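Every protein chain but one is kept in place in this view of the complex.
By letter and in written order, the chains are A and B; residue numbering begins at 1 in each of them.
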Amino acid sequence: MSTFLGMPALPVYGSGNLHASESFPKSAHRELGNAQLRSNLGHATRTIRDKRTQVVSELPDWEQLRDAGSAIKESVMARLPELLEQFEQNFTARGGVIHWARDAGEANRIVAGLIRDTGETEVVKVKSMATQEIGLNEYLEEQGIAAFETDLAELIVQLDHDKPSHILVPAIHKNRTQVRDIFLREMENVDPDLTNEPSKLAAAARTHLRRKFLTAKVAVSGANFALADSGTLAVVESEGNGRMCLTLPETLITVMGIEKLLPTWQDLEVFMQLLPRSSTGERMNPYTSLWTGVTEGDGPQNVHLVLLDNGRSAALADEMGRSALHCIRCSACMNVCPVYERTGGHAYGSTYPGPIGAILSPLMTGIQAEENDSLPYASSLCGACYDACPVKINIPDILVHLRSVDVDSKRGTKKVPNQMDVGMKAASWALSSGKRLGLIEKGLPLSRLAAGPNKKITKLPGIAAGWTQSRDIPAPPTQSFRAWWNKEHHTPDAGVGTPLKKEEQP
Amino acid sequence: MSARTEILERIHGALSDRPEVPTVPRAYMAESELDEAELIRLLIDRLVDYKAQVSVVDHQDVSTRINELLAGASSYVLPSGLDPDWLTTAEGKDDHRRRMDSIDAPLGISELDNIDTVITGSAVSVAETGTIILDGSPNQGRRAISLVPDHHICVVRAGDIVGILPEALRRLDGTRPITMISGPSATSDIELERVEGVHGPRRLDVIIAR
Partner (left out) sequence: MRIALFATCIVDAMYPATARATVKILERLGHEVVFPSGQACCGQMHVNSGYLKEALPVVANHVRAFDIEDYDVAVAPSGSCVASVKHQHPMVARSCGDADLEARAAAVGARIYELSELLVDVLGVTDAGAQLGSFFPHRVTYHPSCHGMRLLRLGDRQARLLATVQGIDMVDLPEADQCCGFGGTFSMKNADVSSAMLEDKTATIKTTGASLCTGGDASCLMHIGGGLSRQGSSITTLHLAEILASTMDEPASVTGEVLVSTGKAAR
């Protein structure tokens, strides 16, 4: 195909609340200092981990479901243009209206315009990652439209003027007493004797939002799945706030990433088994709503869908990284991640925190955007996320891939290479020959002397200081294994195997 | 260039390596092998776990059970297509508290808000996950009626219970307005502890009709 004028240069990155604005080690340092946060997160993630393990172990065919889920998503990515057009055709044929948005700004403008067309200045919202990502609430506020979050956790966050820290339970960083205090401070007409019992807090939220639900004319939602062969959308939820928003208003505006498609109705049987168990650790979530365009006399009669790119096509262009788009936003990876458990979601900057966020944010907005280049390193590569992922996204491999993208993107751009660059280069030289390593090992015992008579060094320099901030280093042995072996086996030339041919020399 | 054209161009460009479309391995379970008694037992176990109330009655006793459950209700709503057998004992005596709803004669939202209880049938139920599925058929009615009243009495015919989700979805037409219900409304948003009763009906009574 020949390039014609106006053809977009690829990749086109997204914008919005999608990148780190502070380097991860710096923000992690701050969050780690919050003992309350760590205790809240530790308690919550342990609870959900145990529940998930329990309900997953009940299904004898869990691994087969994961295999199917992974392959379905892989085929969605490979067939994306075709499936989008098929979905559009079906959704439109049943009375829905499709809008396409290149990026966050365009999506926001479309949604605000649709709301303005109804003459309303208030909307109710079902929890949606896509609208969080594009910063819709803030944009609507600028436009004089009030958006009310109706999911309990989103409500807590909104009332507290805070930011979500988890994609499933955005207020996971708050404990029950903190929630009670926020309600007492921010809710009108709240019972001043409100206790911190979760059931009482949920009841207070019900009372607070009831009138809004019953009078709202416009709702904004996200979608968990979209079925290409029927044009059906699905929202998976617990509280009934989703049903309220999807059923009672006259106008429903849904914002959804283009990667949320599933090819057929049958595929839903896979994902509706994978998602609830992976996210809340339940056999099934309390409510799932499915709608296909407009149903006459039942539910909203004006139904819109905004299909959002915002960097998804950029992620798709990365062959090694594109499977990050398989993500169904279950949050299992953050619940099992030892890094997330300790820093919480705010440390990642982006709407998408945790392991999946550490790959999605740079893939969607570029490794060079703001402090995104610190995100792929926010992992010990323990692999717990990969094991927990219901669609088998190999997050550790993609993290490593993005680290190499980061390193390569900086090659030759720096006036002075950093310590890591220098160290890696030197180590590459030393560790690519048995002979060289053998020579270095002979020098190691000298560091016993360098340590001084009391065998204590107060501080290691540079990046190695990170190690010595909480750990000692063992004294090197007087003799390496290699040296011992050569002596035992009378190998004359310590460390050298068959001499290297010239062209093989590194 | 329209946003649609541009986005599709971007995607085509991103897939210039022409990734293979894999064959989807569907080795997962497509059906269970439980008999009716086992299905009922499992469904009850799951529903009770979600804090729903469950009773199992012979089909001719459904109306009696409904009447018992309506004891405290000052009003209730029915979809116009509800099985008339389910209400025989209540007929005539209950007009002061009974409302009918249909697509042709829908009740308003504030009217629904003043009604205590809704009675519906159901399309299909999944024993393994404790899920009751409504698809807007005449005996289930508009989605709003099973949402706004705080008490939902839902009749599940034993023959409509299947073992696992794939069996249920294969019985449904996906283009109907579908609601999957697994217990009363609930939230796990505070310390990931599940509590029942938020915006949807806080009381769910399931009558399994043999």
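Here is the rule we use: a contact is a pair of C-beta atoms (placed from the backbone, for glycine too) under 8 Å apart; a residue touches a chain by one contact, two chains touch by 3 or more.
Since this is a predicted model, take the numbers as computed values, not measurements.
One chain is not displayed; in the complete assembly it touches the shown chains A. In the full complex, chain A touches the omitted chain through residues 24-25, 28-29, 32, 38, 338-339, 342-343, 376-384, 386-387, 400, 402-408, 420, 424-425, 427-437, 440-441, 444, 447-448, 451, 455-460, 463-477, 479-482, 484-486, 489, 491, 495-498, 500, 504, 506.
Simple rule for what comes next: only the chains that are shown with their structure count from here on.
Inter-chain centre distance (chain A to chain B, centres taken as mean C-alpha positions): 32 Å.
On chain B, the positions that touch chain A within their shared complex are 1-4, 6-15, 17, 19-29, 46, 50, 103-104, 106, 109-110, 113, 126, 128-131, 136, 142-144, 147-148, 165-166, 169-170, 174-201. Looking at the complex, you find that chain A touches chain B at residues 6-8, 10-12, 40, 43-44, 47-48, 51, 60-61, 64-65, 67-68, 71-72, 74-75, 77-81, 84-85, 94, 99-102, 106, 150-153, 156, 169, 171-172, 174-176, 179, 198-199, 201-203, 205-206, 209-210, 213-215, 227, 230-232, 238-241, 243-244, 247-248, 258, 265-266, 268-270, 272-273, 276, 280, 282-292, 295-299, 307, 309, 313-314, 316-317, 319, 322.
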